[in-house]
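Note that one protein chain of the assembly has been removed; the remaining protein chains are unaltered in position.
Take a look at subunit A:
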Amino acid sequence: MGVALTRAAQWTMGKLEVSPLNEALLNDIVNFVEQFNSRHPQEAKLVFTEPLQWTTALQASDFTSEYELSGSSVHSQDTDKDGCPLLQLIPPDISVRSFSHLCKVVQLANDSKLKEVWACLEANREPVVKMLGPNFTTAEVSDSSPEAEFKVKLLLILQQLDTQLLNSSITQLSQKVRLSPAAVKRDVELLKSVCGAGEKRLLKSVRYTSDYEFSNGCRSPPWRQAHGEIAYLIIEPCDTEPLFITCSTAGVYLNSGIKQEGEENAYERKSDVYKDLVTLLKSKSLHFTENINEQDFVIHEEPPTTLKIPHVEAVDVEERGQTLRSYEHQEKNVHEKARQQLALNKSGVAKKLEPSLKWNLGLTSPHEEAEEKKARKNGGGEKATESWTKSPRSESKKKADFSGSPLPDRLSSQKTKSPGGGTAAEEFSESSSESEEDEEQSERRGESHTDLPSEYWQIQKLVKYLKGGNQTATVIALCCMRDFNLAQETCQLAIRDVGGLEVLINLLDTDEVKCKIGSLKIMKEISRSSQIRRAIANLGGLQTMVSILDSPDKELKCLAAETIANVAKFRRARRTVRQYGGIKRLVELLDCVPDSAMLSTEQEKDVEVACCGALALWSCSKSTRNKEAIRKAGGIPLLARLLKSPQKNMLIPVVGTLQECASERSYRIAIQTEGMIEDLVKNLNCDNQELQMHCASAIFKCAEDKRTRDLVRQYEGLQPLVVLLNEADNKQLLAAVTGAIWKCSMSMENVVKFEEFKALERLVSLLTDQPEEVLVNVVGALGECAQRPANRATIRKSGGIPPLVSLLTGTNQALLVNVTRAVGACATESENMMIIDRLDGVRLLWSLLKNPNPDVQASAAWAICPCIENAKDAGEMVRSFVGGLELIVNLLKSPNKEVLASVCAAIAKIAKDEENLAVITDHGVVPMLSNLTNTADDKLHRYLAEAVARCCMWGSNRVAFGEAGAVAPLVRYLRSKDPSVHQATAQALFQLSKDPSNCIAMHENGVVKLLLGMMGSTDEVLQEAAAGCVANIRRLALANEKAKYG
């Protein structure tokens, strides 16, 4: 009671304030006193050391016959040992010396109970001291009289009440709002917006008393900021006097009228505390209340309730953290005070206490404390989840909750859990080629104490034996633990939650091989759960397991490697394995003779070890740095040797590792040069789909290289790939196989083979109802195959064009790049083009120019070129795309060279139609092309020159190109090594040379000599263009001479 009253209750100037919190506290006390007589009859009779005295409103007439009345004064019949009556009323003062009488007084007071208790507590600030004597709570009590015993009991009862009160006040406190400067500012802005002169105004004015704003957002003077005050406001409502308001972190309230800074007395609080300004105004101004709910105001105002929430979110994280922390602080203080007090009392009366007294539970035994410390060290967040196993720890649990959840209402709920672990991992991220398949789903479990399964308790018991047993008992406990269904989440988490993981990991550090084996057997199973994986990594289990890889015991090595394989499914774990030298050791495990016919038992064991090592490497190989580490440790030749193994359980992890690593160039080269392609191809013919998938996937990644593609063909790998296309149900396999086919079809020799095996028909049939990863590859393969004219017809005949065109509407960018390429390839055949046109495919391609991805843009523009070339009435078609020409011209601003080249190519095609050329000229194609002429990209040179040549055909474009300085750079293109650039450039120069000033510029840049060389080319188009250009220059010179001399 003492603590609750001094700490929780709000006192002002020696008086208890009128506040909801205090009222709640008092109500609790009244209830307590009222029922005291019936609940604790013996303690009630105990005579207080000093009477409680206060000024009462009770009259003598209120008292019943139990008391002796004499005039206006009243006294009780029973007295203490000195003869003083236990209750004495001499109006208006009353003094009471026992709980039984206190109880009666409260009962007598009826309606004014609260007032009486109120007055009593105000007059007796330390009731407990008065009741039991000043030294009782602090000093030792030596006598063991029955009276002292009652005193102790009474003390305990009071302590209980105290804790109860504290608890309830905590829930109240926690619901309270804490304002921040930002929130106040926001509120004030809001209120200012509803001030004004109009009829609809809610307030006359709102202003701060000080214009100066400190850097922390406060406007109150620093010495008042120390009290948590943020700012002072003067608000003039429409219907009352101006309100002088203090905004503090605890809420807002009226002050005694701060007009300017420095009026010290004015800071005093004069009203209740409200949680925000709007609530305060609602209670003070009727006008405000009436109007606030009306009209358009509703828009900004769903006020008090939601206002807080945006501010909580808007305030930056740090600030929020801070408010929370101060919060936590406060709560902790309350707890700690309470505990201190309890501890103090305990030492005072300890001798007479039974060990089971309630508050004794608040103290943990040293053993538990040590454990707790350890656990806390190991993983702060997870602490909270561990502690629910034992009730005494609920306190620490609650604290964890405070820090964990920003929402006040969660403070009171005991069962909520803070999300454990998780975030720490992100801090040390490292680049990895793989997406983290495993990056944690958060803890999901709403279990409470009641529905813990029986396994939980059994596992807890076994863990106890693990901890406290010698080797024999440990082995028995380990074996029994394995009998549980370790694949089940409840068991996995039970082991973790009762601290089993720590013990299992500690066992790995012992010398007992059996214990290590048993422990690893369990960890191997439970590490299938991602939460356990994280816990093992957090507890440093990986380091020990890595060192076990050096053990001479092969079974132990196997188990350690398998467990590492399971744990290293997330990035941080993989990094840990590498950092502790695990990769090197795992690679060493691979060293065995896998394929000799007769294996001794020892060799068989070696193979098993290698298999486990490969499994672990497979998991680890998902990180780029680990791939590098495996290579450096000499893993590639060992993997190549294991690849010859006949065993599938060996091959799957080996090929898995290889295909994972094949994302690195060094591996692709190695796979090719070490002759692994042959084995990969061989395994395509096996009967295990997983293995087939990894093989196909490895080929997919390696076949970017032409030599590899040829090898696949030479080892007759193409046919099995085509056969595997029939496995339409296994989508992963299908994706890998189609990927391999796509990459292989980049070689035309392979395409010929695919034609032979009728792969195209199969591929076309896979264009519908497939997941995107399959579609990307299928379409890619079709795009490559369609480079051969015969295949374009095949695609058309097997009905592949409509699904391809419909895929143009997709969103997957990789898919779009491939689809546009395939459609473009098909469009080179006019029969195909008819179908594409009918399906409005060109419009779809055109709309892809708007795609933000430059690869898609370029690919679409490339596809548009053959479409325009082969479509009937192409000019009309292009014009029908509203805004289409402007769109494509504007793509000339792209920074991407490929996009520029493709767009130039498309513009060259578009410009064949004169009307369209006129339109793109209007859109400023000439200066844009001219701007590009200084580029160094040779591919772009060619298409740029083509576009320039075409665009010269309209109006004064030739002159415009000349004026924009496009001529000189174009001349330089003639020095390119690419003959196709020469051709295009010569044509452009020929067109430009029809303008005299361009001829001069060309001549100045030494074009004639270059062109003369090209006139001797075997390419007729080039010959003609070069000759034409030279002729034009010559003609100009002749005309010039004529003009001069003629």
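Just so we're on the same page, a residue touches a chain if its C-beta (ideal position, glycine included) is under 8 Å from a C-beta of that chain, and two chains touch if they have at least 3 such contacts; residues count from 1.
The rule is simple: contacts and distances are computed from a predicted model.
Novice: Would you kindly match the missing chain to its UniProt protein name, picking from "Glutamyl-tRNA(Gln) amidotransferase subunit B, mitochondrial", "Myb-like domain-containing protein", "UreD urease accessory protein-domain-containing protein" or "EF-hand domain-containing protein"?
Specialist: "EF-hand domain-containing protein"
Novice: Based on the whole complex, identify which of A:I517, A:V609, A:I699 or A:L775 touches the chain you can't see.
Specialist: Candidates A:I517, A:V609, A:I699 or A:L775; residue touching the omitted chain: A:I517.
Novice: So which of A:I476, A:M953, A:A968 or A:M1015 would be touching the chain we can't see?
Specialist: Within the whole complex, the residue contacting the unshown chain is A:I476.
Novice: Since one chain has been left out of the picture, which residues of subunit A touch it in the full complex?
Specialist: Its contact residues with the unshown chain are 461-462, 464-465, 468-473, 475-480, 482-483, 513-514, 517-518, 552-553.
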